[in-house]
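The structure follows.
All protein chains but one are shown in place.
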Amino acid sequence: MITRERLVEITLVLLLAAVPIAAQLLNEPFYLTLATRVAILGLAAVGLNIALGLGGLVSFGHAAFFGVGGYVAGVLAIHAFNGTPMLLGLPGTKLMPFIWIVAILVSGLVALGIGALTLRTSGVYFIMITLAFAQMIYYFAISWPAYGGEDGLSFYVRNGFPGVDTLKPLPFLLICYALLALGLILFQVLRKSRFGAALQGARQNEVRVAATGISPYRIRLVAFVIWAMITGVAGALYADLNRFVSPAMLSWHMSGELIVLIVLGGVGRRFGPVVGAGLYVLLEYWLGGITERWQLFLGLMLLGVVLFARGGLIGLLAGKPRHG
Amino acid sequence: MLLEISGLTASYGPVQALFGVDLAVAEGEMLALLGRNGMGKTTTIRALFGLTPASGGRVSFAGREIARLAPHRIAQLGLGLVPEGRRCFPNLTVEENLVVAARPGRWTQASVAELFPRLAERRRQLARTLSGGEQQMLAIGRALMTNPQLLVLDEATEGLAPIIRQDIWAALRALKSGGQAIIVVDKSLSELLPVADRCTILEKGTSVWTGKAGELSPQLQDRYLGV
Amino acid sequence: MADPVLSVTGLSRSFGALKATDEVTLDLRPGEIHALIGPNGAGKSTLINLISGALSPDAGSVHLGGMDVTRLGVSARARLGLGRTYQISSLFPEFSALRNVMLAVQARQGSSFRFFLPVMADASLRDPALSLLDRVGLAARAHVIAAELSHGERRQLELAMALALSPRLLLLDEPMAGMGPEGSKAMTALLAQLGHALPILLVEHDMDAVFALADRISVLVYGRIIATGSVEEIRRDPEVRRAYLGDAA
Amino acid sequence: EPIKIGMITTLSGGGAGLGIDVRDAFQLALKQAGNAEIELVVEDDAQKPELAVQIADKMIQSDKVDLLTGIIWSNLAMAVVPSVTAQEIIYLSPNAGPSPLAGAACNANYFNVAYQNDNFHEAAGEYANIDYSNTFIMAPNYPAGQDALTGFKRYYKGTLAGEVYTQVGQTDYAAEIAQIRASGADSVFIFLPGGMGIAFTKQYAQSDVGIPLLGPGFSFSQDVLGAIGDAAVGVKNSASWSPDLDNPANAAFVEAFQAEYGRLPSVYAAQSFDTANLILSAAAKASVTDKDAFRAALKEADFASVRGKFSFNTNQHPIQDLYMREVVKEGDVITNKIIATVFTDHGDAYAKDCSL
Partner (left out) sequence: MSSALLVEQLLNGLQLGVMLYLMAAGLTLIFGVMGLINLAHGSLYMVGAFACAAVAAWTGSFFLALIGALIAAAAAGALMEILVIRRLYGRDHLDQVLATFALILVFSEATRWLFGPFPLYLDIPAILQGTVPLPGGSRYQIYRLAIIGVGIAVAIGLYLLISRTRLGMRIRAGESDREMIAALGVDIRTLYTVVFALGAGLAGLAGAMIGPLQSVQVGMGEPVLILAFVVIVIGGIGSNRGALIGAILVGVVDTMGRALLPGVLSGLLGPSAAATTGSSLASMLIYLVMVVILVFRPRGLFPAGS
């Protein structure tokens, strides 16, 4: 049976697929850039959706992983560009697959450390302690001169992917689509798995999960790390999109924006992140083009969604989620 | 009649729980609201207090239509609630729980302490740390302190030791003879029926039988209550 | 006599000046239902919490099947076979009744770090869960969200989840609370049937149920056990009548 | 020949005042020129580097602009300029001048019409030599701040009574002021742009420290003087421009700006006005479609600068005079007056690293 949610999802996939064609027909290559941004932010939000939608881990520090991923891409690229070795004498690289792997490893490790300490707390305390870690990394990045400090790190040309010309917008967009699709599939698989059940259980009733013999701490730690890894990859892509990375990617505004995306789209809904990212990017683009006071109207529209579309845009279009 | 409910319907979101409840309580009368688990007793009470908005029907209290009022307005008219699950304010002390919504009248801290000496002993303790039964006493005391015209108890004696239950029933009996109107839900028919004046039985969200407590025959009990 | 499944020795716990549990010693033998009764605030739930590991004692020890578990946490004790229900229902409100039980079955299997196989298609979770729901009389409500179950049904679900852990013993804190006569009867019958295979430590104020079920009864007053004995012994005990039962015996 | 100019600048948030001056002055210059062939598109970067990059992409790909300009902040410039110039789009900076872009990373498509970041600080350092020998220096802990203190020290010959880096966005300076008071300094040099400078200057004056204060013009520019109030009066600050700078172009500019917008222009407005006029002068000589010719025309800098004289160095950064100004109160208006010319025909320290 085709549910309304499925219908909305299919429409969405078709819309995303239509963007490159429209860009071609209308001779508006910038649409590709917009779609790429949607895909990347959407991927970051998918990571968040696992932790938040399934695990209820509201955090204000995920920009840390987004930024770490971005810096991995930037630092590796700059070293490859200059031919200088990095830490431990390792060489840089300009190959995306390698960069992604490093981004996954580094953000996963960072998350393991942060998570091991922060997951002892819960609720608002967790929100704030994750923020504290992100702020520490943020201030470190601002004042650490080696990679540009507040000015950030520009690496002129996008990193490469074997057999694909990533400098052209379209191939890069397709790479981002592919990773987004992988992220969405991973979300779906995890949600239905035993791990997902335990994670959701820990959100709904932590005490009860513990009493059945599952340690909520370990379940959450794993979720936290998975989340960081996905967000890290998204960060690396984002750096590649802009050919630039800076501490702004690590700031609490970035964390806030990712939360906004996911709430806009619908928390815990498979396509919530994508819908949210799409709406947000479009609003920003469209309003920014018409008025200098675009932030005022963006604010009002966000308010409208939050107040009147419970469950985000997906909730509005597809109704309540089916439980079970 | 002090309270008259007719044709009351209510839903939880898309799930309809009440399909037409009629009941009435006179001054100084105790009405027992009966029914199996899940038949709508709690929902009726929630709708009466405006906590689950009634989707249809009429509720009149002391001659006033109250079905569309906000919960605090309803309570201020003289309805006192002892909810299912106690719901004491966990981060307030016992004493604060009692006075937080108190209104002047014959029930004061002193008279509640007389009814439940246990509470007086624990005056400065946070409600969160009370035992289950102590919380039940506190919930009753808290409702009494609002000096209601109509006292509504959902699961009046749940979790109380037999000896305390006897005290509660005695207290309710005394209240009633003092002219207090009461609606009570309780699973212990053997204790409830001797005190109650009349009964209303709910079945699947509808009131199916109303009559004198003494007329609740074993057949009826078997049919509607599974006794 | 067989070794006790659970033995509690000299267990004490104070809250400030209040001794909520005062050198309690008690055991639970295979195949018995041991009821724990006592006035409100006597310390029954506190004792249950001490045994399950939700609270830690000031002194004394808890042994489970001969093993000292006094220092272990809640989940570790649960894995060792200690099942419990809560005085106030504690469920996964967004899951259906079935998924609630499935999660408990999964916990017993110790397999929560499987990331790929979808649970709903997993017969090794689903079949045992369905049969447990059937056993507690909830089969017809398997697909209802826990939040939408009525009070009594939640208690039944709670029990099914405890059973799903295949516990070696059950701690039940007022399983009859809030159940109508019919529900109480059904629950009594269910526990009676379970009790032969599975020892139960039962806290309950419903004396009809206690007298019908218990093999032994301990009476707790002000944190101390003042009497332990058979149903008849306890019923007759004047001390118990004064402190707890009133005319209810 | 139609020219389309994209302006990315900060129009919202705390830094909006600067961007608005840049935009207003630019529009004023275009209006005065009456050149209907020039089209300006303006967008707000909200002071976010990633957003600035996105707008740049959009303006290039979608609006098909010929030139870009407008960025206020060094970190945004560092994000946008390298990738823009790599796409063969000419970028003209009306304000920020980070050192990499003046040195090794200079680019034929990048023109800085404002200053190299160190310039104002260098002038302050040189000027400090006249009266002072023990200065306490302070800046926020980020590259522009580090450049600032480096620039100051490059020309300053006395000793340092202290060197302090504060947090970016810091608003309370009581701890630093206590240090200054205890340091025995004979002067204080600060680089604290935007709200940081307002907060510091007020708190410094309120604390009765009494040690003379020096700074680059950014911290005492027209856009913030109103907010600092009397606390700023007497502070000496360095800049390439001042409202009282004596040349006909400037007199006309200050008057026209005031008439049009009802306020005095800031140094950012002056730089932006020059940027617009520079573009107009080049457009008169060459077509934008011929990149080489247009760049050559720009490089001649053949326009009437409000800074009097203006030419480009080899790295396409300004060679200009730098002045010391003092904040004065004229009636109700607080503004700057030139008190000394510190450098004439001053370039920057990085030009030698530039391969152009």
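The chains carry the letters A, B, C and D, assigned in the order they are written, with residues numbered from 1 in each.
Operating definition for what follows: a residue touches a chain if its C-beta (ideal position, glycine included) is under 8 Å from a C-beta of that chain, and two chains touch if they have at least 3 such contacts.
Small disclaimer: the values here were computed from a predicted structure and weren't measured.
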- Message: Under the definition given at the start, what are the shown partners of the omitted chain?
- Response: A, B, D
- Which one, A:Leu16, A:Leu153, A:Val263 or A:Val281, makes contact with the chain that was left out? A:Val263
- Would you mind spotting which of D:Ile198, D:Ile211, D:Ala239 or D:Val267 touches the chain that isn't drawn? D:Ile198
- Task: May I ask which residue of D:Gln54, D:Thr69 or D:Asn141 touches the chain that does not appear here?
- Result: D:Asn141
- Of B:Arg36, B:Arg142 or B:Arg165, the residue in touch with the unshown chain: B:Arg142
- Item | Hidden partner chain, residues of subunit A it touches | 52, 58, 117-118, 120-125, 127-129, 131-133, 135-136, 139-140, 142-145, 252, 256, 259-260, 262-264, 267, 293, 295-296, 298-303, 305-307, 310
- Message: Using the document's contact rule, name the residues of subunit B that touch the chain not shown here.
- Response: 49, 51, 70-72, 75-76, 80-81, 83, 87, 89-92, 96-97, 99-101, 103, 126, 128, 142-143, 146
- Note on the structure: Residue positions on subunit D contacting the omitted chain are 11-14, 16-17, 20, 141, 146, 160, 163-167, 169, 171-172, 174-176, 178-179, 181-182, 194-196, 198-199, 202-203, 206-208, 223-224, 226-231
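Keep in mind that, in the parts below, only the chains that are shown with their structure count from here on.
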- Query: Using CA atom averages as chain centres, what separation in Å is found between subunit C and subunit D?
  - Reply: 74
- Measure off the straight-line distance from the CA centroid of subunit B to the CA centroid of subunit C, and report it in whole Å. 29
- For subunit A, residues that touch 2 or more chains besides their own: none
- Query: Which chains touch, pair by pair?
  - Reply: A-C, A-D, B-C
- Residues of subunit C touching subunit A in their complex? 52, 73-76, 78-79, 84, 90-96, 98-99, 102-104, 106-108, 110-120, 122, 125, 143, 145, 161, 164-165
- Residues on subunit B engaged by subunit C in the complex (per definition of touch): 12, 15, 35-38, 42, 84-85, 118, 129-134, 136-137, 155, 158-166, 187, 189, 225-227
- Note on the structure: Interface with subunit D, subunit A side, in the complex: residues 28-30, 33, 37, 139, 142-143, 145, 148-152, 154, 156-157, 238, 242-244, 246, 248-249, 253, 284-285, 288-289, 292-295
